[in-house]
Structures are given as structure tokens and as C-alpha cells.
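Only one protein chain is missing from this complex, and each of the others stays in its spot.
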Amino acid sequence: MIGLNVTIWNEFEAEQENEEVRKVYPQGIHSVIGEFLKEKINANTATATLHEPEHGLTEEVLNNTDVLIWWAHLSHEKVSDEVAERVQRHVLEGMGLIVLHSGHHSKPFKKLIGTTGNLRWREDDCHTRLWTIEPSHPIAKNVPMYVDIPQDEMYGERFDIPAPDSLVFISWFAGGEVMRSGCCFTRGAGKIFYFQPGHETYPVYKQPEIQTILCNAVNWAHSGRNAEAVSCIHAEDSPESLRYEKGE
Amino acid sequence: MIGLNVTIWNEFEAEQENEEVRKVYPQGIHSVIGEFLKEKINANTATATLHEPEHGLTEEVLNNTDVLIWWAHLSHEKVSDEVAERVQRHVLEGMGLIVLHSGHHSKPFKKLIGTTGNLRWREDDCHTRLWTIEPSHPIAKNVPMYVDIPQDEMYGERFDIPAPDSLVFISWFAGGEVMRSGCCFTRGAGKIFYFQPGHETYPVYKQPEIQTILCNAVNWAHSGRNAEAVSCIHAEDSPESLRYEKGE
Amino acid sequence: MIGLNVTIWNEFEAEQENEEVRKVYPQGIHSVIGEFLKEKINANTATATLHEPEHGLTEEVLNNTDVLIWWAHLSHEKVSDEVAERVQRHVLEGMGLIVLHSGHHSKPFKKLIGTTGNLRWREDDCHTRLWTIEPSHPIAKNVPMYVDIPQDEMYGERFDIPAPDSLVFISWFAGGEVMRSGCCFTRGAGKIFYFQPGHETYPVYKQPEIQTILCNAVNWAHSGRNAEAVSCIHAEDSPESLRYEKGE
Partner (left out) sequence: MIGLNVTIWNEFEAEQENEEVRKVYPQGIHSVIGEFLKEKINANTATATLHEPEHGLTEEVLNNTDVLIWWAHLSHEKVSDEVAERVQRHVLEGMGLIVLHSGHHSKPFKKLIGTTGNLRWREDDCHTRLWTIEPSHPIAKNVPMYVDIPQDEMYGERFDIPAPDSLVFISWFAGGEVMRSGCCFTRGAGKIFYFQPGHETYPVYKQPEIQTILCNAVNWAHSGRNAEAVSCIHAEDSPESLRYEKGE
């Protein structure tokens, strides 16, 4: 089976600047994600990072991407509007998008959801627990009823997003907060999954259940390009007039 | 009872440039809408138009607006990004927004929904029929099971919007199309209603059932400002630590 | 202003049989709820209990009820199918329904949602915290961003309900669980609110924020009877044929 084309985008700053992060992800978060996607669902993976020309997301790269994964934390404003709008357009035309952790504040995500993406947060080494809300959703396949994450940053409600089309996971935080942490959105002909876990100082993406969720998410987010479905169509002839002309 | 503060925004170009439109709405679409809102729900109405400074939508005007109504057709690009983003911000903080007819392509609406707003269209004098889908929705109050509109422009599916939070009306068009024509969205702390009927060459806004729907929509869209709900909150102390400190 | 007709239904067993419960609600949970609804929103309240004939819910009582509130815990099976189906029918025709706490397992609620209503539970004196998810929803009006409940029974996910039409509150529990604890459903022409807090051994319904939520819920759930909207209509003449007959 030929796998999907998955491009993993990463700011790739913290891993280079911060010793603590480098210890967890010496080759960068994107390479860890790329490896398990290759191994587990046979994805054709590529990576792209902030400091490449056009942030590595040229028209050609996106044309060849079935699903784009976006990890970012602090440098959202360094992403050009042009590239952010290019990503938005590709999603609307059918490219899947998976937005991880602080990507709630990334330009492409905010352009696609229309809200601020703001939330409540606290950087502590907080125990988190992910509860499965929609067990029949493809993203929850083979995911247990709850998943413990020993340490992660707290991101909590109120999370300023539109009500998701499907709410797959809700998280519990030891400090007293909750969050809609696994949210599906359909926008245009494209599918988007926001997934909260994954602060850069903790090995969250090395956890098997988290890898299962992300593999499922890639398969779910892929629906194929369909630019016609989001185009403006001046239908000079009505379907009824066309039908009568054909003598039906 | 003191009424809501409703600002009705109109491009106000067609009524001045086009004899056919002027016959239907000699003082502009905005003034007809303003009059029935005053009469039927005691609204405090104000109007604003494209060619006023800041399109008539200064920070002060929006601060004093409970619900903004937006009618536009061809000059979406003449609206400045700054004003469009100002409207978006006010909606997210709780101002109601009612988007009429071609407003599906307006900058504020597209920024708030994140999709193209594209659709299928045809300018004919087409009979349209609005079917009530959610009879218990406040916007459907006292609206019959279906409403005939003798002539209107055809706007049909696929309409590139996110799945609405509530789908109140679906329209039938004589030429063979359908449309999700009355759609509610919640974005941030604000409520948005898109309503398809109302081409400028037909007296659609003079029809009593359409006026009932718009009066209901104004009442529904008002929820009050709540900027805190869409702000980013750095919660240094967790609710649990605060609770223990208080000795609870 | 004439208030809404609210009927509060209670099993009314625990308060009579259990000393611990009687201390908290000496006249029954229903009387406490009735009192604050009268005081705060001028409701015309009536009560009905399990051991009355027809459980106090005759056709006449329901015909005169705008919103029915349902508190129950252990005796769901003692409610007759006939009365449960009567309540279901009235809701579908437009009567509002507010289902409290263990009412998730009541016959009328299960018939209306179609799922089991099952959940995870534990009877401990657990600290609970209610987070407001949809601040612009009428039920969240004047409700703070979170509400602490010092002690309540734990009801957690996975809660087997259909995805709610609006998710207004999510709860955090000290033991590690979360729950969709404030859920709106529209069924037929009627509106339903499920609200999790309120175990009989804790004075949850005496808490001001909880009272605010229930007052809001009563106002929201009222939409008026509309039996036509849920009837089967044999439309022998099509709208188009009727239109041509009228010469339109």
C-alpha cells in the first residue's frame, strides 16, 4: 500500500536554542513525528521549518501534501501572511491539517477558525488525562477510554474556538482545569484536527497512545482535493432548464 | 422597554446608481430595515454606509452597538481590512452580527467563518421558498412552515460555510437548487446569523414574514459583551492551589 | 410580567427515607427549586412526585406546563411507560424539559435521546468545578467562567449521549474525571437541558450560581407548543401547484 504524503512543519527553534528541549527531541519534534508515521502507517513524510525559504511551504510542496501537520510555539508572527493564506487555501481545497499544541495560535489555524484561539494556560509539570468522548470516531480507534500523560503544559477552557464538528477528546488537568483537547473541524473541502498535548519539554509524542491518535488523525484528515466544491459558480443555466433541453 | 442598539450597515451604492433599485428602496435598504426594527421591536437604530469615514463604523459606534446588520453586494473590496478586523473583534467580544444576502462575501463574515463563502448563483427573477427547519429556534418564532418569496436572486449549494451551529431555514429555488439560507454561528462570545434573501431589485425586506425573521434575529443575536471569555489568561495559580490557600 | 408555568417533578423518596438527605432538603428538592424560581424569575411553579396518581403528570398538568424539571435518582423503573411517553410527546410538541443529575437514566430522557445515558460514577464527597464553554449561550448569562461546587457525586465520561446541540458546561472532578455536564438538545419542537450537579446529600441547589443557571435554563427551554411542526403532513397539492392555481 502506498502511504499518504504527510508534511510535518515545525518552528524548529526551541530544539536548537534550548538544552532542555534538545534532550527530549535532539533531531526536532518533526523528525520524531515523521518517524512513527513512516513506521506505523507507511506515510511518505517530508518536513518543513520556519527558517527555510517560504518556510518550506511552497505551492509545489503543498500541492504534493495530503496532510500537513503543524507544530509551533512562540514564533507565530514570523510566519508570513502569504504562506499562512496559502495553507488556508490548500486546506479549503481539501488538504488535511493537524494542528498541534501551541498551534492554536498559529496564523493558518486562526484564519481557518475565525476566532482568537485564546485559552487559559500555565506552564507547570502538570499531570494530564485525556478522556475519549466519541469512541466510534476514526481518530479514537484503538485508543483506550482514557490516556494518562505524566507531564504537560496546562491549556484550559475557555478555549476560544467555534464549537467543533466533532469533539473527540476532553482533557483533565491536575490543577483544576478541563479542555476540549481533540477537536475536529471541516472547513471547505478540508478536514482539520486540533490536538492539545505536546509541550516541547516533555516526551509526549513518544507515548504510544499519542502516536496512535496522530496516525488515526492523518488517515481521517485525508479526503482528497476538491477545488470545485469551494468555487463560486455562475450557473447561467439552471439544472431545470438543462433538463428540459435534454428532453428529460 | 428600552430597545436594543442596532446599527444597519449598507454599501448604499446600488440605490444611488441604479434606477431599478431606487424604485424599490428610494431611501436605501438600510432605512427600510431600520424602520421596521424601530416599529416592531422598539430598536434604537442607526445606520452606517461604505462611503462615510471609516465606513461609519468607528470604535465608538461599534462600542455602542448591540447588533450590527450588514448588507452589501459588489464593493466588498472597498471595505478596509482595518474596519473588517474591528468588526470581527467586536463580534468575538459579544456584538451580534446579521449578514444579509451578498454579505456572504463580505470581509467581516469571511474572516469570522474562515471559508470562502463561495456559492452557486444566477441572477434571474426566480421564485424562492424558505422552509423552516428548526421551529423551536428563537429566529423561527411566529414564522410559518414555509414562506414564499415571489422573486429573488438564486444563491445555491454548495455554499462554502462551516456547518452552522443551527440550521434554521433551507431555501428551494424554482430553477432546481437548494440552499442553507438561514444559518446561525457562534464565534467567540458573539452570535452571527446569515440570511440569504434580499436582492436589491426585489422588495424582499418589505415582506412581513421576512421582517418577523429579522426582528427575531436581532433579539437572538444580542448576548452582551464578554471580552474576558475570549482573552488569553495566564493562570499562574491553579484553581486547586487557590482553593487550598483559602483553606477550603 | 406573568411568569412561565414550571412543573418540578421529584421522586421524593430519599428526602422521606434518609435522615441525611432530609437535613439538606427537609421539604424536598422540588420545593427548594420551586422557591428560587418563584423568587428570581417569577415562575408559576407546581410540583409533582412519583407516588401521586399518574406520578402527578396528567395530560392536563402537562398541557399547562411550559417547562418541566425532572429530578430522580433510584426509582426510574417505577415510572410508568405511559407517563414517560406522555412526557416525551409533550416535549416533542414544544414543552421545555430540564433533566437534573441522575435524571440521565430517567425514562423520558432516555426515550428522547435514544442512547443509554450510561456514564462513569463514584459516590464520594468530591470537589467539582464547572467550566463555562459557551459564554454567549442564554444559559451561561451572568455565570462566571468557573463555578466551584464543594461536594458532589462524581459523574464522568464517557457519558453515553448524542453529541449535544450546544455544550455549555464541562465539569472537572478532583478524582481525575471530566464530564459534559451542561448539555442542550433540541428534539422535535422542544428544548432539553441536562445538568449534572445536584446529588441529594449536598446543598448544591442552594448555591447562587447553580440557581442562576437553572433560572436561565427555564427561560431558554421555553419555546411554546407547535404540534404542527412535528406532524406527518400528506401534502396532496404541492406548493408549486397551489401557487399556479392562485395565478401567482
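Assorted remarks:
Chains here go by letter, A, B and C, matching the order in which they are written, and residues are numbered from 1 within each.
Here is the rule we go by: contacts are C-beta pairs under 8 Å (C-beta built on N, C-alpha and C of every residue); 3 or more make two chains touch, one makes a residue touch a chain.
Quick caveat, the model's predicted, so the values are computed rather than measured.
Summary of contacts with the chain left out: across C:Asn42, C:Ser80, C:Thr115 or C:Asn142, the touching residue is C:Thr115. Only one of B:Thr132, B:Gln196 or B:Thr212 touches the chain withheld from this view, namely B:Thr132.
Within the full complex, the residue among C:His55, C:His73 or C:Arg158 touching the omitted chain is C:Arg158. Touch with the hidden chain on the side of chain A covers residues 94, 127, 129, 132, 134-138, 141, 145-146, 148, 150, 165-166, 174, 186, 188-191, 223-224, 226, 228-229, 239-240, 243, 248. Although one chain is not displayed, chain B still touches it through residues 129, 131-135, 145, 156-158, 163, 166-167, 170-173, 176-178, 180. Although one chain is not shown, part of chain C still touches it, namely residues 88, 92, 111-116, 118-122, 124, 154, 156, 158, 160, 162-163, 165, 173-177, 185-188, 229-236, 238-241, 243.
The rule is short, and it goes like this: only the chains that are shown with their structure count from here on.
A straight line joining the Cα centres of chain A and chain B is 30 Å long. Centre-to-centre separation of chain A and chain C, using mean CA positions: 36 Å.
Within chain A, residues 156, 158, 163, 173, 176-177 each touch two or more of the remaining chains.
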